[in-house]
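With one protein chain withheld, the remaining protein chains of the complex are depicted in position.
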Amino acid sequence: MREVTTYEDRSQPLIECTAVQKHYPDFALDVTLAVPENTIVGLVGLNGSGKTTLFRLLTGLAKADAGSCRMLGQAADTLPVSVKEQIGVVLADTGFPAVFTPRDVKRVLAAFYTGFDPEYFDALVKRFAIPPDKALETFSTGMKARLRVIAAISHHPRILLLDEPTAGLDVVARNQILDLLREYMETPGRSILISSHIASDLENLCDSFRLISRGRILLAEDMDVLRDEYGYVKVPASLARSVDLKGVVCRKTNPDGSIEALVSERQFYLDNYPHVLVERGGVDEALLLFEGADVVIDRNPETEITRKGKETR
Amino acid sequence: MEIQISHTSMEPIYEQIAAQIRLQIREGTLQAQDPLPSVRGFAREYRVSALTVKKAYDLLEEEGFVHTVHGKGTYVAEISANTVQEELQKQLESQFLQALAKARAMKMTEEEILDLVRMLMEEYR
Partner (left out) sequence: MKGLALYDLTWLKGQKKLLMILTALTILYLVTDGTMVLFLSVIFQMLLLRTQEWNLRAENSRFLFTLPFTRRQYVQEKYLFILGSTLVLTIGLYAVAIVCQPDKMLELSAMLGVIVLELLYFSAILIPMMIRLGSNMQVWLTVIVVVLASLTAVLSGSLQETVTQWLTVIQGNLPVVFGGMAVLGLVCLAVSMKVSEGILDREEL
């Protein structure tokens, strides 16, 4: 079994976006990211930060204004059918028509995907207690969400693109889906790009994550580095001048003079500044701080990788 | 393999995993050449990220407790109970050294340090 690789692995990434841009009247997307094989990458950001736009670009639903998106090496806006067969997609709030039943879904998917596995589909439908012959319009949000994931996974794709697959679900349903995704990843050669609001989902599933805000990726980091080394630091106004703000990723100065920051070396603060509040960095804290910050240091090493890559080629 | 993982503790998860595997090796629950679960399988079972598991396995490999056969998996190394004990002793020593360095930086005398140690040992009981 192949070992898990970090994002520094340069062998052909399954998903690759190079300075891909998309302009809307109130919004400009500019993203560089790469998802290597055997990796789960999480995409975190507020509503309207560009997550769904990115997924639309990756699936060829929308065309980029500049730059390129590649899936399995092929341009995303003209994906050949053979590549589409190896991709499974869940987009929030969109799926099959309400009059379809899961059995209809199965038949239609079988007609579309040569790699479709009807037994696996049936097994999953049964496992998630989904009634196979009732129309989708009678389903609860949870059941619809589960069926969407089943529909994306039943043809054994190499890549899963999941836009908010667990939105609106209770904790039991969410865990069922996450467990399914972990099982999916046990087969080597696959990758997942998943976006979510729910920090705990991402923290326990993803190998690395990208934080996207107003169309740009501001932070790219391994998940456990975020958990083990990053910290949320609050410096009281009285110490604001004397504290050496080392390893700050983003910073916010409050009206009362205190400073809140996301730092990449919380141990430094724990060791040297006992009066400074230090907490574990999690995805939620990172997002809150980035959105409210007045100073942000661009920590997306993939922009570096792209530039280097262009030179060597 | 039974592992307990705390998501809320400040201790990094990969260290928790590594520590428990080391313990199992020392106690003999894990024998030489026993296979460890696959990275992804472990990740699935304990609901942690695969990268975390890999970090733990890598650390154990560095320390000589396990070895990875490319394409096959990770196995417990040919390691005697003595070597395990030595390794744990080494780690303990380095942790003590770190604590001592801090105490020195705080300008504690040898007496104060020993008093502190005794007090903590009392509490620990």
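So that you can tell them apart, the chains are marked A and B in the order they are listed, and the count of residues begins at 1 in each.
Definition applied: a residue touches a chain if its C-beta (ideal position, glycine included) is under 8 Å from a C-beta of that chain, and two chains touch if they have at least 3 such contacts.
Computed from a predicted structure; not experimentally measured.
For the chain excluded from display, the touched partners among the shown chains of the whole complex are A. Although one chain is not drawn, the whole complex shows that of A:Ser11, A:Asn47, A:Thr94 or A:Ser242 it is A:Thr94 that touches it.
Residues touching the missing chain, restricted to chain A, are 56, 59-63, 81-82, 84-85, 87, 89, 91, 93-97, 99-100, 104, 107-109, 111-113, 135, 148 (touch as defined at the top).
Here is the rule we go by: only the chains that are shown with their structure count from here on.
Chain geometry summary: the mean Cα position of chain A and that of chain B are 31 Å apart. The residues of chain B lying in touch with chain A in their complex are 7, 10, 12-14, 38-41, 43-44, 47-55, 68, 70-73.
Contacts from chain A toward chain B in the complex involve residues 1-4, 6, 38, 40, 175, 178-179, 182-183, 185-186, 203-208, 222-224, 227-228, 280.
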